[in-house]
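Every protein chain except one is present and positioned as in the full complex.
So, subunit A:
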Amino acid sequence: MGIPFEDGNFSLFVRGFLGTIELSALSALFALLLGVVLAAFRVSPVPVLRTFGTTWVTVFRNTPLTLMFFAVTFVLPRLDVHISSFTAAVAALSIYTGSFVCEVLRAGINTVPLGQAEAARSLGMGFGQTLGLVVLPQAARAVIAPMGSVFIALPRNSAVAGAFNVFELFSVQKTLTEKGYDIFALFFWLALAYLVISFSVGAVFSALERRTAVVR
């Protein structure tokens, strides 16, 4: 039963665990940046930007993640764009998750009364200042819980990368299954590892929620 602790498998597990964390953390960062930009586009007064944001979200939120991985892994090289499997995985996950982040943010923005933005504009603030200083800080509180769900899904989605040449937790399973270990026992340990990650992300967001709740 104790597969990670047999035959020197422990370092393999640790490598997979860190691989998943690295992939997820980087993707989370880029997804958040991308999501903020897309959300800003979607609420901007410029029609071209709004259309761009809407199109982006519609396309990438509705594309299966595996298909995204196929695209970055097999299509990009044909366009003479050569990037590492890891970079490709970060790109696929960020683009995919970014569209969800955008929609969560936009929902949050919609919870802030229109008058707040009007007051900001009437004081001479531009679009960026209105969004960054007045609207987003107030949207944040409404956004934390659903954002937590998005970022708990991300590490679990990152398992797809294991099928595209990136070494992470799920690749550990492939390696060890090939060595003849019992697949159910393996899954137990992998599930445990994913649980640790999801639980930690969840805990961070709960803490954020508690902290922002005190403000008013």
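Everything that follows uses one rule, which is that a contact is a pair of C-beta atoms (placed from the backbone, for glycine too) under 8 Å apart; a residue touches a chain by one contact, two chains touch by 3 or more; residues count from 1.
Going forward, contacts and distances are computed from a predicted model.
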Quick one: the chain not pictured, UniProt calls it what, "Aspartate carbamoyltransferase", "Phosphonate C-P lyase system protein PhnL", "ABC-type polar-amino-acid transporter" or "Dihydroorotase"? "ABC-type polar-amino-acid transporter"
Given A:L49, A:A71, A:A107 or A:M125, the one touching the chain that is not displayed: A:M125
Of A:V14, A:V75 or A:L133, the one touching the omitted chain in the full complex: A:L133
Chain not shown: contacting residue from A:T54, A:S85 or A:Q116: A:Q116
Residues of subunit A touching the missing chain are 45, 113, 115-116, 118-126, 129, 133-134, 137-138, 215-216
